[in-house]
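The structure follows.
After this line comes subunit A, so read on.
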Amino acid sequence: MLPEEFADLEPFAGKWSLATERERYSTRMATPIQEMRAFYDAVTPRAEAAMAYIERFPFDELPEDALHLLHLLYSMIEVSFPIEVWHQPRVPDSGATSFDSFTEPRP
Partner candidate 1 sequence: MARYPKPPEGSWTEHFGLDTAPVSYADSVSPEYYERERQAIFRRAWLNVGRVEQLPRKGSYFTKELAVVNTSVVVVRGMDGEIRAFHNVCRHRGNKLVWNEAPEEETQGFCRQFTCKYHAWRYGLDGSLTFIQQEGEFFDVDKDQFGLVAVHCEIWAGFIFVNVAREPEQSLRDFLGPMITALECYPFDQMTSRFGYRTEVKANWKLFMDAFAEFYHAPVLHSKQSPDKYSAAAREAGYEAPHYQVDGPHRLVSTSGVRFWEMDPSSLKPMENLTRGGLFGPWDKPDLGELPAGVNPGKCNPWGLDSFQLFPNFVILIWGQGWYLTYHYWPTSYNTHIFEGNVYFTPATNVRERIAQEMSAVTFKEFALQDANTLEATQLMLESGYVERFPLNDQEVLLRHLHKVVADWVNEPAGVPA
Partner candidate 2 sequence: MSPLLPPEFADLEPYAGQWCLATEAERFERRMASDMDEMGAFYAAFSPRLEEAIEFCDKYPLDELPDDVAHPLQLIHSLVMVSMAVEVFHQPKIVDAADAVLLRVREPRP
């Protein structure tokens, strides 16, 4: 799914290269913290390189594999809260509340 240069992140692509916020958020809720930690530790050092790679293409005509890489970065942002802030998947004191995305820019 990912460009050749990012084969090291390929193991995460299947699970985390997701096009919509809803998919990213529900995956976060369903994933144990250690697994998110592994993804976070693998992708953050590569984020700068990934952005530089994606920048080579016009933003509104990204090739398929660059688009998957971009979605992987979105998931990196999503898991940054459980890893850096909450140390658990859910937002503390958010109980059963949800806040569902119904529109977002593409890509």
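As a convention for this text, a residue touches a chain if its C-beta (ideal position, glycine included) is under 8 Å from a C-beta of that chain, and two chains touch if they have at least 3 such contacts; residues count from 1.
These made the cut because all candidates are chains of the complex that A comes from, given by their letters.
This is a predicted model, so every value here is computed, not measured.
The candidate touching subunit A in this complex, chosen from 1 or 2, is 1.
Subunit A meets candidate 1 in the complex at residues 21, 44, 47-48, 51, 54-55, 59, 70, 73-74, 76-78, 80-81, 84-86, 91-105, 107.
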